[in-house]
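Here the complex is missing one protein chain, while the rest keep their positions.
Naming follows writing order (A and B), and every chain is counted from residue 1.
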Amino acid sequence: MGFSLDLEVIKEVIPDYQIEGSTEKVSITGISSISKAEEGDLSFLANPKYRSDVKDSVASFILLPIDYSDSSPKVNQLFIKTENPSRSLAKICRLIYGELFLKPPAGINPLASVHENTAIEKGVSVGPFSCVGEGARIGKNTYIESHCHIGDNVFIGEDCHLYPNVKLLSNCQIGNGVHLNSGVVIGSEGYGFEQVGTSHEKIPHLGKVIIEDDVEIGANTCVDRARLEETRIGEGTKIDNLVQIGHNVRIGKGCLIVAQVGIAGSVVFEDGVVVGGQAGFAGHLKIGKGAKIAGQAGITKNVEAGAFLKGNPALPVQLAHKISVLQRKLPDLFKRIAQDSVAN
Amino acid sequence: MGFSLDLEVIKEVIPDYQIEGSTEKVSITGISSISKAEEGDLSFLANPKYRSDVKDSVASFILLPIDYSDSSPKVNQLFIKTENPSRSLAKICRLIYGELFLKPPAGINPLASVHENTAIEKGVSVGPFSCVGEGARIGKNTYIESHCHIGDNVFIGEDCHLYPNVKLLSNCQIGNGVHLNSGVVIGSEGYGFEQVGTSHEKIPHLGKVIIEDDVEIGANTCVDRARLEETRIGEGTKIDNLVQIGHNVRIGKGCLIVAQVGIAGSVVFEDGVVVGGQAGFAGHLKIGKGAKIAGQAGITKNVEAGAFLKGNPALPVQLAHKISVLQRKLPDLFKRIAQDSVAN
Partner (left out) sequence: MGFSLDLEVIKEVIPDYQIEGSTEKVSITGISSISKAEEGDLSFLANPKYRSDVKDSVASFILLPIDYSDSSPKVNQLFIKTENPSRSLAKICRLIYGELFLKPPAGINPLASVHENTAIEKGVSVGPFSCVGEGARIGKNTYIESHCHIGDNVFIGEDCHLYPNVKLLSNCQIGNGVHLNSGVVIGSEGYGFEQVGTSHEKIPHLGKVIIEDDVEIGANTCVDRARLEETRIGEGTKIDNLVQIGHNVRIGKGCLIVAQVGIAGSVVFEDGVVVGGQAGFAGHLKIGKGAKIAGQAGITKNVEAGAFLKGNPALPVQLAHKISVLQRKLPDLFKRIAQDSVAN
């Protein structure tokens, strides 16, 4: 994998750890699942179904839940016990990430194009073939990779990461700690036309897109600008790849939206809505707090808070399952009814 | 919002206006819905359900239908009455758009790469990090933003707008007044393979894509080149984001195709077809004039002119609705039949 992480550093990020066993190794040089781990690797028990694999693992370091007692460490093997191995793993991965994916030193790459009238704070890195338009502001330590377009008057917060080829069109606003994957388009023209006779005249879109703090948006996802005011993605919401967010949509805080979902214009999501892949939402709907929408569902009516819907037309998930079961019995039912008719 | 539009200019674009009220203001400095408008804003009544909000609005200028008489303008407020407030609004928005999204002066950005053997007309603007290949022709006043790729022998008409990162691959042809959003790919390889034993040999695609006048294509949409001849998008057709148009497809004039629709190879749309989001079309189908296809529908057979289909398998919309209602009654039906069996 090409990294080496000092064991001491790891202990620092897991304040509550308990060590079992001993080793002469002082650094972690790989990370892998329990069954695939090799010497030098860190491994972990996050899913209880792999519990019995721990005793056979040759990983040099294993993150385990605090109550694990099924086996003891081998020679030169360390058990690192902690309340939440899964979260500890994520923290360690973050350290390794920094080693594997080196951020270039701060500064404007000589092959970038940055307008003279911009406000770029300390620690910002702008990659080759990226351009930053007039009036743009970029907060400290934000990392902009190659081929990005930062339009006129775009504001970007601190500690953001824009992967190669992110397009932020004019006037859009990005909060702090936002991650935008390659090919993301923020501020594309909304899909709105006025019918005039048999042709369709474009409705110009003057609004913007506002992305709040700690949002992540997946590769090639599009967020259209509002007609007049704003399209908004709420704090902490995580959006996957190839998702379509229409004009004037408002997504609440902490929502999860899986790949290839489509959300038509002016839909409002309250906080904590979870949407499975390829689901679709008709325009102007309100989706209540914490609602869950199954993958491929088609939502054409408002959804109440806490509802869990599935199918198209979407139904409460239990009813949808029941109907699915009964549909499979339709051939039998029709046969029986045909026989009854004959019998009568 | 950062613009200021002289009131006189607005009156020019609405020839049939009638003024009620008076104001000292000479310019519009914002645009907003009736309930959110502030002083200096232009607002409008396009949807009758907001009629009662007009009397409380503090907008400085309100576009109203000619027959509006529910309330009178406040002090320093102007009612601008017109036959079609919605169209008038679109016209005004177009003016504001020009102020908000400044087009750079005509010319080739010094960071663009343009082949010496091209024909570029007056008023064309080519942005930074865009490249234009050998034999390409670009019509007057066309605006090409950053990171665009104009392949060899591509022809682009007049008054087109290519947002950042549009890819027009070799030999494709774009008409006049065409808008292509960020990430659009025109002329990608069609998906065609010849099975040879257990492997699949590529069928090279020699054809092109032709986009007629006044077409708009949304962000990250793909249009594949034809195998031999042409894939064609008809005049005035509007395509949303993340749509897939396969090789040899022919879309008629004035069609509307919403986000994430997928159209397989060699499908033919006649004029005026309307398709909801995420619908899919199997290959080689013919979709008749003015047909309507609901969102997420799956079309696997030819569709007659004027039909309105829904679901997968797709059915006439009324039958589809009826079946949806009856499906929800299946649990009851099966219960009753079970009881009848016992009773008999």
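Note that in this section contacts are C-beta pairs under 8 Å (C-beta built on N, C-alpha and C of every residue); 3 or more make two chains touch, one makes a residue touch a chain.
As the structure is a computational prediction, the values presented were derived from the model and not from experiment.
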- Item | Sole residue of B:Ile66, B:Ala119, B:Leu228 or B:Ala338 that reaches the chain not shown, by the stated touch rule | B:Leu228
- Query: Of A:Ile66, A:Ala90 or A:Ala119, which residue touches the hidden chain?
  - Reply: A:Ala90
- Note on the structure: Answer key for A:Val58, A:Ile108, A:Leu256 or A:Leu319 versus the chain not shown reads A:Leu256
- Using the definition of touch stated at the top, determine which of B:Gly139, B:Gly252 or B:Gly280 touches the missing chain. B:Gly280
- Query: Which subunit A residues touch the hidden chain?
  - Reply: 1-2, 31-33, 36, 86-87, 90, 93-94, 96-97, 100-102, 111, 127-129, 145-147, 163-165, 179, 181-183, 214, 216, 218-220, 236, 238, 240-242, 254, 256, 258-260, 272, 277-278, 295-296, 311, 324, 327-328, 330-331, 334, 337
- Interface residues of subunit B toward the undisplayed chain are 113, 129, 131, 147, 149, 151-153, 165, 167, 169-171, 183, 185, 188-189, 191, 193-194, 196, 198-206, 220, 222, 224, 228-229, 242, 244, 246, 260, 262, 264, 278, 280, 282, 296, 298, 300, 312-313, 315, 319, 322-323, 326-327, 329, 333, 336
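As a convention for this text, only the chains that are shown with their structure count from here on.
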- Two copies, subunit A and subunit B, superposed on Cα atoms differ by a rotation in degrees, nearest 5, of 120
- Message: Nearest whole angstrom, what separates the Cα centre of subunit A from the Cα centre of subunit B?
- Response: 27
